[in-house]
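Beneath this line is the structure, given in C-alpha cells, with notes to follow.
Complex shown without one protein chain; remaining protein chains in place.
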Amino acid sequence: MIETIGTVFRNDEITPGYKKLTLRFVEGISIRAGQFAMLRPRNAYEPLLRRALAVYRADDSRRLSFLYQILGRGTAALACLKPGDQVEALLPLGNPWPVDAAGSSELAVVVAGGVGSASVLMLCEELIDAGVQTEVFFGAASENAAIGCGLDDFRAMQLPLIITTVDGSLGERGLVTTPFSRRLAAIDGSRSRVYSCGPWAMMKAVAEIANEHGAGCLVSLEAPMGCGFGVCVGCVVAVERKEAGEYGAYKRVCVDGPVFAADEIRWDVAGMSH
Amino acid sequence: MIETIGTVFRNDEITPGYKKLTLRFVEGISIRAGQFAMLRPRNAYEPLLRRALAVYRADDSRRLSFLYQILGRGTAALACLKPGDQVEALLPLGNPWPVDAAGSSELAVVVAGGVGSASVLMLCEELIDAGVQTEVFFGAASENAAIGCGLDDFRAMQLPLIITTVDGSLGERGLVTTPFSRRLAAIDGSRSRVYSCGPWAMMKAVAEIANEHGAGCLVSLEAPMGCGFGVCVGCVVAVERKEAGEYGAYKRVCVDGPVFAADEIRWDVAGMSH
Amino acid sequence: MPIQDEADILDTNLSVEIAGVGFRNPVIGASGCFGYGLEFSELIDLNRLGGFCTKGLSARPLAGHPPARIVETHGGMLNAIGLQNVGARAFIEEKLPLIRRYDTRVIANVFGYSEEDYMETIRILNDGEGISLYELNISCPNVKEGGIVIGNSAAAAARLTESARRLSERPLIVKLSPNVTNIAEIAKAIVAAGADALSLINTIVGMAIDVNTFKPRLSYGTGGLSGPAIHPIAVRMVYEVAQVVSAPLIGIGGIASAMDALEFIIAGATAVQIGTANYYDPLVTMKVIDGLSDYCKKRGISRIGELTGATFN
Partner (left out) sequence: MPIQDEADILDTNLSVEIAGVGFRNPVIGASGCFGYGLEFSELIDLNRLGGFCTKGLSARPLAGHPPARIVETHGGMLNAIGLQNVGARAFIEEKLPLIRRYDTRVIANVFGYSEEDYMETIRILNDGEGISLYELNISCPNVKEGGIVIGNSAAAAARLTESARRLSERPLIVKLSPNVTNIAEIAKAIVAAGADALSLINTIVGMAIDVNTFKPRLSYGTGGLSGPAIHPIAVRMVYEVAQVVSAPLIGIGGIASAMDALEFIIAGATAVQIGTANYYDPLVTMKVIDGLSDYCKKRGISRIGELTGATFN
C-alpha cells in the first residue's frame, strides 16, 4: 500500500455513463486481480471521501486503468478529470482473488453483474494464465451498460461468455443468475468454483445457487468506505463468526476483503443497497 | 439584473496569477462601466458563494470579459474553467460610475490599484467617449502584477498613464498615491474629479488626498458578498448618515454601491481588509 | 413505494396547511435570506412560491453590526448581521403594499431584545395587512442581551411564547435554536405554551479566526453557521422534535435541492424554509418546487402531505 499521486493519461467515455480512467504513476505498483484503489482528484474540496475503484487493467506497473460508472458526486468528479490532471491515490488495497493452478478445481465460473465486471477482468486473465477452464456470465441492465462495463474486453479473451441484459437489448433477457443457475445444474457443481462481483442482491442469489449445487463461491463485496485502509471501521459486513477475533461479528471490506468466501457472509443482514 | 448561464469562450492567463475570463451569453446584456457580476462554475459544490467580478470589457452585449487575480478558493475554481464549461451568473449588478459630459468637470483622474483596474477600463472608455480629459494612475505590486491587471489595455487607450510598482520593476517605485498626490497639488484640485478602485487602504488615502485638494472623489468598494443583490445585508460599509434611511448607518456595497462618493464613507470603520 | 408511470397521476397536490393557513406548496424562503421578498421579484415568479419569511423585524429599525458580517466556510457560511432591519412600522408602510401585489404567503419574522420589545413589534405588525403568520425568532445567536438567548431555555421560551400568543392576531410559529442540549424538550414546552407551529433550525454558533491578525473574522466575534454543512444536524433535530410534538414543523437548514427538502419532510416536517442557498442560487426555491413535484409524480404520490413523517411508518 502506498499513498501517491497519479497523473491522468486518459479518461474516456466507453458508453454514456461509463468511463475508463488511465493513470500513470512514478513508481511501479504491483497489483493482483481483485485489488482496488482509493481515488480522489488532487486538492478537491468536495466530495471529501475518496472513492474505491477496482483496478481494471494494469498495462504495466506504472499505468493502471479503472472502469467506472458515473453515479453520484464522487464518480462525477472523477469523470471531469482531463489528461494531465492529478489524482490522489492509495493503492493497492484489499485481498486479491485466490486463483489456484489448474487441477485443483475443474471449472471457474465468473459471474459479473454491472460494473462489478471491473473487478474480474484481471481475474479472468489470471485464470487463463493458470490454465484453469473458465466461463464468464456477464449481466448488465442494457447493451449500453454491458459495453460500458467492458464487454468488448471480455469478448477479446475468447472465453465462453454468456450475456444477459435486463431489457433484452443484448443476449438473454433477464438476470444473469438465470443462465448461471441453469449451468450449475447442468454440470457437477461441486467441481466448480464460483467468482462473483456485482450488486449485493445478485451476489446473495449467486451465493445461494452455488451453495445449492455444492460449489465453492467467492464474492467481492462493496461497502461505503471512509478510508480504505482499515482505520474507520465504516465498511463492515456482518459475518458468520467462526473464530473469536478482534472485529467482533463484523469484518472490514477494505482490509479483510473485498473478497470473501460467500459462506462467511451473513446475507440476512442488510448489505450495500446500491 | 438577470440570472443566466454563461459559456466559457476563453479563460487565459495574462501573467502568472492573473487571468481573463470571457463568457458568452444567449441573451444580450447591457452593461455600464463599474457594474459587476456574481459568478460560479455551474453545479459546483465548493466554494458555495459566488464571487463578485467587475465587467472588464463588453466585446458586445453577448460577450463579456472579466479580469481576475487568483487569490482563494473561489477565484481558483474560476481559474480551472475551460472553454465550453458553464458558469452561473447574475448580472449586471451595482450602480455604474457616473460620467458627465465634458465641461462639467475639467479633468477626470482615474486611480487604479492592483486588480481594481478591472472596474475602470470601461470607465476610461466612457470618459473618452464623453470627451472628458482623463489621466490614469495605475499602481501595482510589480511588473507582473501590472501586466496581469491589464496594463496593456490601458496603454492602448493612449491616455496619460502614470505607472507605479511597489518593487520598482516598472514605472515609479512606491505607491500610486505618491504621483497622484503630486498631480493634484500641481493642478487645481477643485476642477478635477477622482475615480478610484483598489484596496481599501489605497482608496482611503486617495479619498483623503482628494479631499485635501477639494476634488470630488468616487470610489468603487469591495466587500465580502453573500448574494450580490441586496438580500443578505452581509456586504455593508459604514456610512456617514445624512438622511434617515432603511439601512441605518450602513449601506450595502452590492446594491447601494459599489460606487460611492468618498465623503459618504466612514473610513475610520474597518473595511475590507484584503 | 411502487414507482408508477408518470401518466398515471395528472398532478401532485403540493399544497400544505400550517396552523389553518394554506400554502400553495411547502417551499418557503427563510428569514434573513429572502429580504422582503421584493428583491426576488425580478428573478423568480413570487406567485409560484409557497411563501417567505421577512428579515427579522424589530419595533425600531436596527443598524446591525459593523463589517465583516459574513465569512464563507467549508459547506456553509457564518453570519453576524446583527438583525439590521427597517423596523416593523416601516415594513408595514413601505414594504407590505408592494408585497401585497404578489399572491404568496407572508410570514413576519419577529425579533426583540426583551419580552416588551417582542410585544411591541407584534402590536405594530397586528395592523399590517397581508401578513399570514408570525415567526417568533427566539434563537438568533448574533444578538443577545446579558448573554442570554431566550430560545436556549425551555422556561424563558415558553414564557415568551405565552405572551406572544396572547397578543398575536395571527397564528404563531416559534423558531427554535439548535444550540441546545435537548431541542425536543424545549419544543414541547413551547407548544404547551401555545405555539401553533415550530420552525427549526436557526443557525449554529460558530467562529472563524484570521490566522494573520489573530482576530475573529467577524466583527461580532462569533456568528451563525448556515448552509449545506448543517443539513444533517437540522434533519436530526426535526426528527427528534417530530417524535414528541404534533404541531406542524417547518424544516430549515442547508437545503439546496428537492432531495435535501424531502429529508426534512420524511423526518416529520410539513413545510421547509430555504435560506443560504438563495444567495448562491437565486432560483433554488423554484428548482425545489419543481423537484418535489417530479419526485411525487414518479412515485405516484398524490398529496405531498402523505410524506410528512413517512419515516415513522
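In this document, chain identifiers A, B and C correspond to the written order of the chains, with residue numbering beginning at 1 in each.
Throughout what follows, contacts are C-beta pairs under 8 Å (C-beta built on N, C-alpha and C of every residue); 3 or more make two chains touch, one makes a residue touch a chain.
Computed from a prediction, not measured in an experiment: that's the story for all the values here.
Visitor: Which is it among C:A19, C:L167 or C:I233 that touches the chain not included here?
Guide: The missing chain is touched by C:I233.
Visitor: Touch as defined at the start, partner being the missing chain; which of A:K20, A:R40, A:R57 or A:H213 qualifies?
Guide: Once the missing chain is taken into account, the touching residue is A:R40.
Visitor: Mind listing the subunit C residues that contact the chain we can't see here?
Guide: Touch set of subunit C with respect to the missing chain: 1, 73-76, 78, 152, 179-182, 204-209, 211-212, 214-216, 222-223, 225, 228-233, 235-236, 239, 254, 259, 262-263, 266-267, 295, 310-311, 313.
Visitor: Extract the touching residues of subunit A with respect to the undisplayed chain.
Guide: Its contact residues with the unshown chain are 1-3, 40, 46-50, 73, 88, 90, 223-224, 226-227, 229-238, 246-250, 269-273.
Operating definition for what follows: only the chains that are shown with their structure count from here on.
Visitor: If you average the Cα atoms of each chain, whose average lands nearest the overall Cα average?
Guide: C
Visitor: CA centre of subunit A versus CA centre of subunit C: separation in Å?
Guide: Taking the mean C-alpha position of each chain, the two centres sit 46 Å apart.
Visitor: Could you tell me the distance, in whole angstrom, between the mean C-alpha positions of subunit A and subunit B?
Guide: 54
Visitor: So which stretches of subunit A touch two or more other chains?
Guide: 45-46
Visitor: Got the subunit C residues that touch at least 2 other chains?
Guide: Touching at least two other chains: 74-75.
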